[in-house]
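What follows is part of the complex, with its chains left where they were.
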Amino acid sequence: MFKWLDPYAKPETLYRICGLWFPWLMTLAVLTLLLGTVWGLGFTPADYQQGDSYRIIHIHVPAAIWSMGAYSSMAIAAFIALVWQIKVAQWAVGAIAPIGAVYTLIALLTGMAWGKPMWGTWWVWDARLTSELILLFLYLGVIALSGAFADRQMGAKASALLAVVGVVNLPIIHFSVEWWNTLHQGATITKFAKPSIDPSMLWPLLLSILGFALLLAALTCLRLRTAILLNEQHRPWVRALAQQSDQKGNVPQTNAGRTV
Amino acid sequence: MPEFYFESLSAFWQMGGYALFVWLSFGSTYGLLFGLWWYSQRSQNRILQDLAKKQSREQRVRAQQQQEEEANESKT
Amino acid sequence: MVMFKAAFVREWRLLARQKADWLNPLMFFVIVLTLFPLGIGAKPNLLAEIAPGIIWIAALLSVLLGAERLFKEDFRQGTLEQLVAADEPLFAYVLAKITSSWCSTALPLLFISPLIALLLGLNAAAWQAIVLSLLLGTPLLNLLAALGAALTLSADKGGILLALLILPLYIPLLIFASAAVDNATLGLDYSAQLAVLAAMLCLAAALVPLAVLKALRLNVG
Amino acid sequence: MAVFLVTTSLLSAFALSCVRQDRVLFDAVDVTLAAGELLHISGKNGAGKSSLLRILAGLAMPDEGEVLWCGEPLSHRQPHSDFAQSLCFIGHLSGVQPQLTALENLEFWQAAFQLKQADPYAVLATLGLAGLEDIPCQMLSAGQQRRVSLARLWLTQAKLWILDEPFTALDQSAIKLLQQQFKQHLEQGGAIILTTHQAMEQQFPQSRTLELVYRW
């Protein structure tokens, strides 16, 4: 059924494809992000309740959405890696995890910076905030585990397993935190105000969301390329590539050469 | 075509009094994103160089092993 | 089944080798509980308020401290690679490990729970809730700890990495279990929380041993 | 023709290659082993002997190639397959739990590896451990611990033994004993794969050597 996917699972092919896509994705991502940011920062009216602080939405919401999106794509890759034993998928887990972690961190930081003017405090133990924090921990766990082994392949496999376990647990965490918060705290904090967004505000937001997605894709391509090289370094095609870069004179030829 | 919302550039920087929060978030966001890209790009650039170095080390080791073998053979 | 019994007996012997060993988790638990009044101040109503959380955090700790060693020794001595090579006994071995670690770390807590209730000034209803929630929650805790131990087996990074992996997974358990005890203190019904705990336990009991198996195979290979 | 080869041999492997730390340890190694045969894998330190044994035992996956047990690839095998039950693997690590006594260790192995229900005292006595049966193994000397671990070979019913340097820490008399046991196992139609850096004194009728070359 998935036979047509086979050539893409070949590391060498995937390396080439990622190399082809990366410049386009990156350029597009930078353009949309720039456009969305400039538009959202300078060319939309202020919110009647929140004033200009609401402009944080243009990075907060995309980062929050794609922090979860990145986790799902990572978990899908991990699942593929475990079930079908496809090595490229294994490496993709390690490539996506840091991007997801940075997105999550951005969602947290921008949320905190938004919360201070809106709620008067940097941090409250709200359900959504808490579950985002736990998402960050999950990401960091995957990263820490993948780096904890002397044997790189083993680290990749173990962190793939952890990512899958985490995805089973993620909804449980989400609902438990939601439930916990409503039990302990009444509606002391105003829930996320959902202003019926004016189209003039919506467009830059959508642009930013698209931009974050493109950036996620672009960075994944870049990091996956590195991972492929690292893990396939004993193959002839990588050796040939390395020798080419050697001949370009990038590498100083030393005889002592005891540092690698 | 939307118009520039603020009256002046200084008003733009002040962000209606929310300058700290808005610029803090935008700054940290782009800082983090840029850092991530820079780090990824750097490791991508380095890896081929490292591989080339590794290969030359391999050759050195091979050469030394050959030398040793030759020395052993001439002894016996 | 034979294998399960043999592996269980083996664990049991290891525990019994040092006669005072089964007392240790209990003492640890009591000492950690006494740390809280000392560190926080002994106002009774404050203590009763934080009691459910504290009990569950102490339980977590006593499981965590034991977890790192769960498979380590067998990995180091080569027993584990022989079991993986033999394949069939592995599942029973994992089950026996988890069961015996539950018996040695969590079961004693049940016996000591009246004392805990007394120390923290909880009433009988709260005590009952503690017992029930420990009964349903601690097996889950041991399952998660076993998973963490299996994942980090050949990483050799010690307890901190293990804790990092387990703690986020542990949060739902903490929330529901301490909510159950909380409700009981307030005289409310807590069967809903217990039901959720039971459901989580069933899910984990079905999935986690398989994940542990997979992780062990990974680490040996 | 390949099919014919496969059916006569117990264990066979084709075109095995192993990569460790981005170094190709060996490449295109073929192994065939028939009943009654002893295969001695030799090579310098770091040549990849242990890595090969782990692949043959199904503990690690080869980067390329395939291991066949009675003509069936290991990678496709069902859980709890015939292979795992016909295998007795003892690696560099002995698998002796140091806090348990020799008897207790044996008892566990009897259940785990489906060993014969023979008298463990008798087996331990054969191995020169009479009187030391109920002492925690950590209090035994290095060679005695190794003997406890090898006691399994007197009880196992597995056809294929894979042993990584079984003679380490053993004294000459124990080595002789072990080699006699090897001989008996081979005569009964078993097969053995082992590595060792010591010379094998005993002559085995059907013994072959596979030399792995240390490559950088």
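For this structure, a couple of remarks:
The letters A, B, C and D name the chains in turn, as written, and every chain counts its residues from 1.
The definition used in the following text is that a contact is a pair of C-beta atoms (placed from the backbone, for glycine too) under 8 Å apart; a residue touches a chain by one contact, two chains touch by 3 or more.
Keep in mind the model is a prediction, meaning the values are calculated, not measured.
Stoichiometry of the full complex in this file, given in the displayed chain labels: A x1, B x1, C x2, D x2.
Operating definition for what follows: only the chains that are shown with their structure count from here on.
Relative to chain C, the chain whose mean Cα position lies farthest away is B.
The interface holding more C-beta pairs in contact, when B-D is weighed against A-C, is A-C.
Chain C has its Cα centroid 33 Å from the Cα centroid of chain A.
Chain C and chain D, compared by their mean Cα positions, are separated by 37 Å.
Here the spacing of chain B and chain C, counted between their Cα centres, is 42 Å. Residue positions 221 of chain C each touch two or more of the other chains.
In chain D, the residues touching two or more other chains are 22.
Taken as a contact graph, with one node per protein chain and an edge wherever two chains touch, the assembly fits none of the named shapes, being neither a line, a ring, a star nor a complete graph. Pairs of chains meeting the touch criterion: A-B, A-C, A-D, B-D, C-D. Chain contact summary for the complex, chain C toward chain A: residues 147, 151-152, 154-155, 157, 161, 164-165, 167-169, 171-172, 175-176, 179, 196, 200, 203, 207, 211, 214-215, 218-219, 221.
Those residues of chain A that touch chain C in the shared complex are 82, 134, 137-138, 140-141, 144-145, 148-151, 154-155, 157-158, 161-162, 165-166, 168-169, 172-173, 176-177, 179-180, 183. Interface residues of chain A facing chain D in the complex, by the touch rule stated above, are 151, 233-234.
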